[in-house]
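All remarks here apply to the structure that follows.
Yeah, one chain of the complex is gone here, protein chain that is, but the others are all in their spots.
Then we have chain A:
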């Protein structure tokens, strides 16, 4: 039987230790303000079940066995107390120095206009968040596997590049689908050159990524990253539909979040693992780290859609609401304000819906609960990656989860 989604955060809270609870201010707002009896009743049911059948997807089963016998707790403490450690960005810097030049080489095409479209977003101003995770994970795995030295393998370097290319190709198509005219502080490709050419440019970047992928010469890696492309499209389709039923709706949301955001990070991590290690359990660690960080990243993104501009400009951006999308904060808010239900179903299309939904979300604890859920995913990511042999890169991956949670733009 399906466990109602609304209990997932309660389930997490009740499984947390008291000391952890005190770390999070959000908990003070979480207590019994939910929709009451239903939640309370079912909580009894969920509580004893440390077997999160339905959560297997979102809350990976705990595997106590460590592949590397290091105390997770101790190493975590060590990290947080050591201020001399470099931040993940600078640690990955040397591996990413030629990232954009390499991408431009892959995109080489004789037509000048098509080339300028394809190079447009590879201007070196992006965060290169995905390649950074991939190279850190690759180095951490190389040290863990200890067989082929610690330097990046050429294939791993390619995976980092391909992850950025696939990501960019999907952004280009998303901007057409959403009708966006701004991206990373400049006009979108569709705004500059029209929709038709933008779609073709996206297709071209994808074909170049696919060629680079094939040249790695590993059929498993090809399969793993092709899955990402399918997930991205299926995620986009999921975003078009909404579920009537609240429980299904939250699962649908997390499912979509995995496919649209986390699958790329998770499978890229798995790919660099496959290239250096033959142990499926290590591949799974890499995948689970990427998946959990990816979902957390998107949850924080969804929170920022409500908070970032409110803090900076004093007025809502609410881009998701305007696109008719009900993200985490809205879904949580809907528990407290059932009025939101009909607005979600009509995709905030009636006049005033966006503003009213915005108000409801701010009055509810939807933002806090979504942030809490993001933290839960990050904790899981840390737990997973801590099973690897300690290394500066592994520790950077742990610190990176904190950066995912605290970023404000």
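Following the convention adopted for this analysis, a contact is a pair of C-beta atoms (placed from the backbone, for glycine too) under 8 Å apart; a residue touches a chain by one contact, two chains touch by 3 or more; residues count from 1.
Throughout what follows, contacts and distances are computed from a predicted model.
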item	value
Absent chain [UniProt protein name; select from "Translation machinery-associated protein 20", "Plastid-encoded RNA polymerase subunit alpha", "UreD-domain-containing protein" or "Prenyl (decaprenyl) diphosphate synthase, subunit 2"]	"Prenyl (decaprenyl) diphosphate synthase, subunit 2"
Candidate in contact with the missing chain, chosen from A:159, A:176 or A:361	A:176
Full-complex contact with the absent chain, from A:124, A:185, A:241 or A:352	A:241
Contact with the hidden chain (one of A:94, A:184 or A:215)	A:215
Residues belonging to chain A that touch the chain removed from view	109-111, 113-114, 173, 176-177, 179, 190, 194-197, 199-200, 203-204, 206-208, 210-211, 213-219, 222-223, 226-227, 229-230, 232-234, 236-237, 240-241
